[in-house]
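Every protein chain of the complex appears in place save one, which is left out.
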Amino acid sequence: MQVHKYDVVIVGAGGAGMRAAIESGQRAHTAVLTKLYPTRSHTGAAQGGMCAALANVEEDNWEWHTFDTVKGGDYLVDQDAAEVMAKEAIDAVLDLEKMGLPFNRTPEGKIDQRRFGGHTRDHGKAAVRRACYAADRTGHMILQTLYQNCVKHNVEFYNEYYVLDLLTVEEEATREDGSTYMQKRTAGVVSYDLANGEIHVFQAKSVVFATGGLGKIFKTTSNAHTLTADGMALAYRAGIPLEDMEFVQFHPTGLAGLGILLSEAARGEGAILRNSEGERFMERYAPTIKDLAPRDIVARSMANEVREGRGAGPNKDYVLLDLTHLEPAHIDAKLPDITEFARTYLGVEPYTEPVPVFPTCHYAMGGVPTNVKSEVLQDNDTVVPGLFAAGEVACVSVHGSNRLGTNSLLDINVFGKRAGLAAAEYAATAEFVDIPENPTEFTENQLNAMRASTGGERTATLRSELQETMDANMQVFRSEETIKEALAVIADLRKRYKNVQIQDKGKRFNLDLLEAVELGFLLDMAEVMTVAALHRKESRGGHYREDFPERDDENFMLHSMMYLDPESSTDGTNGIRADTKPVVFTRYEPMERKY
Amino acid sequence: MTQTKGTLYKGSGGMWSWVGHRITGVGIFFFLLVHVLDTSLVRVSPEAYDAVIGAYKNPIMIIGEIGLVGAIVFHAFNGLRIILVDFWSKGTRYHKQMLWAVMGLWVIVMIGFTARHVMLFLDGWGGF
Amino acid sequence: MTTTDSVALPTQGIEAPRSKRIDPKYLRRSSSSSSSFEMAGWVFMRVSGAALVVLIFVHLWVNLMVGEGIHGVDFGFVAGKWANPVWQFWDLTMLWLAMLHGGNGMRTIINDYAEKDSTRVWLKSILTLSVVVIIVLGTMVIFTFEPCMVDNTGQLLDSAPAFCQNV
Partner (left out) sequence: MSTPTKEAAEPASKIDMKESGGGGEVPSFEITLQVRRYDPEFSDEARWDEWQLTMYGTDRVLDALHKVKWNIDGSLTFRRSCAHGVCGSDAMRINGRNRLACKVLLKDLDTSKPIMVEPIKGLPVEKDLIVDMEPFFQSYREIMPFMVNNSPAPTAERLQSPEDRERFDDTTKCILCAACTSSCPVFWTDGQYFGPAAIVNAHRFIFDSRDDAGDMRLEVLNDKEGVWRCRTTFNCTDACPRGIEVTKAIQEVKRAVLTRSM
């Protein structure tokens, strides 16, 4: 066992992790642990843009951006956080520009902006040009630019180091009102060096989780194979609650059957959705902004068209994204990558043919609860000193029940920066927490058990059964019946998971072993997500219950908080305790969400 | 690690033209060494020079000469193509077309050269 | 988990192993040569190459394609050519450019394929030596060449080219 000592350890080298590393690396002794190489993270797949009210091409202000974010999230957004994000968006974009990011430009040389779903002028009057972009590879450019700046600032990377445990201790602490409680503190993390199978302990004053999302819970997903809910599961296992896990965003335009993402920028640039009859059906669902309605609405509309028999294709199981009325030169200039995806993967020529698309699992709105300083909360308001989270793994909550397009790239930059600064600041004054006795015991036992298992179950089989059931039962339409069906399958899979047997018995690059570990994370998070979905008997944003099709502000204008608690059970599932947390309102009263 | 049984990299024409350029270059270089040495024999004696040059005039060497000229012509034309790739702003975009041009010119020049060379050789041969 | 005595720790961690651990084969041998020798070599290859195309094509044309071709090449032919200073200069330029062009080409090949420093040094020494020898030899031959050789009685040799009669 090797032990490393750092002021700040950042877990994950995607957008949020590297944005944090740039800040923290200049102020404190920082290490970045990543299970991949730094530029392999899924931030790079984001295409369309990053919204900020720069008002470079049209009148705009951050207050409108805040409103759109709150409304887009179906009022489950914590409005103080949304204000922080919309206000700091402007600096976040300018920071990136100064770091070298090659944004597209206006003729005057300013950063160009384009339209994006749900972003409007003056509280919903019309679509507004707010998304700053670099062709349709904005995420790629952000990821590269952030890595470039990490190189510039000599940030220490531990590449292909997989964090498998979060080390915490509990101490008795006193609240302001004199009551006592058990406060968690971070001691560090345990990681696994993929190259040789060695276990390393990283003792750190501050730990920043920036591990990304959980898309691989579903079969049809735009997410990378590596997005297996690692950070959420590690935090959850360490006794930290998870917030709003029932809210998953399904992006409307995934390539049919494959899930590969075609950016919303396509619709921002004028592409339209049509059903098998050639009808622009979004005119019926969102008369004002049509195809640029928020993602949950568009995705549900698409699924509804298919359900009502107006799907295209031989199996009538997708709709069509029509770009044929756009100039090929315009498509090439603004959307080069996505047209290539359509050609490469479906053999469809977007200049002349409509592209088959269907909703694909895209983003987890929920995650590890944090406050606006990116500090992780162990309940509704108690901070875990030294533990921070940013990006998709975290739930601030700026996305509420449905994230607006471009707000994820914004989230990682605004809250990644905040997390890096806060982590460094905390490390400057805090003392190291002694790491617990036998810090690697849990990890080693887990890995050794897996290596030794002869149970005969295959990781891939269990995973695909999980993904099938989640696609079938937990996608854009949910009901008590389907959710319970999913829960039953998950419970069975969790039993079978104990018998997972791996074939690779080696130490070097044992990805077979890692996939088995990841499946454990996926199963845990699928269960939490499903229980949370069952518990929320209303429809809001990305969570649509056919048995409760209306939003119910009276009973459910609350964040859900799911705790790992062996003593409890929720709706028949043991080991999970469901709680709630109030939503923060500042100035926007909930209204009906119409577009 | 043993490097057994890896496959050959399937490069494009650009790679094979480079391979050809290298091989012809090395060949020409070694011929050049010999050629300067044999020419230097003019300083020894006319007889010595003529004796050695005589070796260039037999049928086997004629094939060698065609090979040598073939190498030189390829190296020359491909070298000009490389110069265009290096200095012409559109050179990289048309490198494949230019490679075809090199091959075409090479064939034409070699047909002409071979015909003339063999004819002259046979003429001279007949005179002996 | 509970708090216990900390594990003994090294003072400030261990170096990040995989960002600094590089197979020695890949460590840059020349830190920074800072001179523009490679660039000069690169430019020279292009300039000399273009010149050599002309020089050698004409050389081949004159030697092999006109008159009797290969059969016409003998001592007299060479002597006749070198009596003209233009051809002397022509062949001299060709010799220098071709040897330097070829020598530099061989040097890049050695750089590419000889991985051991000692092998490189050996091969490059041999290469330099042969290039120098050939250039010096060739130059001396061209400049000291006496086409109209006479025997010790002062008679022109039989092999002397025809134009010697007029001198």
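Note that the chains take the letters A, B and C in the order they are written out, and that residue 1 is the start of every chain.
Going forward, a contact is a pair of C-beta atoms (placed from the backbone, for glycine too) under 8 Å apart; a residue touches a chain by one contact, two chains touch by 3 or more.
A quick note: this is a predicted structure, and the numbers were derived from the prediction, not measured.
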Subject >> Neighbouring displayed chains - absent chain, whole complex >> reply: A, B, C
**OP:** Kindly state which of the options A:Lys110, A:Lys373, A:Arg496 or A:Arg577 is in contact with the chain not pictured.
**Re:** A:Lys110
**OP:** Kindly state which of the options B:Val85, B:Ala101 or B:Val118 is in contact with the chain not pictured.
**Re:** B:Val85
Subject >> Residue, one of A:Arg175, A:Arg307 or A:His330, that touches the chain absent here >> reply: A:His330
Original post:
Taking the full complex into account, what residues of subunit B touch the chain not shown?
Top reply: 1-15, 17-18, 82, 85-87, 91-93, 95
Original post:
Contacts of subunit A with the missing chain: which residues?
Top reply: 36-37, 39-42, 44-45, 57, 93-94, 97-100, 102-114, 134-135, 137, 140-141, 144, 148-149, 151-152, 195, 224-226, 257-258, 260-261, 269-270, 272, 274, 276-280, 283, 312-315, 320, 322, 325-327, 329-330, 333-334, 337, 341, 344-348, 353-354, 356, 458-460, 502-512
**OP:** Tell me where the left-out chain touches subunit C, residue by residue.
**Re:** 18-19, 21-23, 25-26, 28-30, 32-34, 36-39, 41-43, 108, 111-113, 115
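Going forward, only the chains that are shown with their structure count from here on.
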Original post:
Could you state the distance in Å from the CA-based centre of subunit A to that of subunit B?
Top reply: 62
**OP:** Let me have the rounded angstrom distance from the C-alpha centre of subunit A over to the C-alpha centre of subunit C, please.
**Re:** 61
**OP:** List the centre-to-centre spacing of subunit B and subunit C in whole Å, with centres computed as mean CA coordinates.
**Re:** 16
Original post:
Got the subunit B residues that touch at least 2 other chains?
Top reply: none
Original post:
Which residues belonging to subunit C are in contact with no fewer than two other chains?
Top reply: none
Original post:
How about subunit C: which of its residues touch subunit B in the complex?
Top reply: 46, 49-50, 52-53, 56-57, 60, 64-65, 68-76, 78-79, 95, 98-99, 102-103, 105-106, 109, 130, 134, 137-138, 140-141, 144-145, 149, 157, 159-160
Subject >> Partner subunit C, residues of subunit B touching it in the complex >> reply: 22, 25-26, 28-29, 32-33, 36-37, 39-40, 42-43, 45-47, 49-50, 53, 56-57, 62, 65, 69, 72, 76, 79-80, 82-83, 86-87, 113, 116-117, 120-121, 123-125, 127
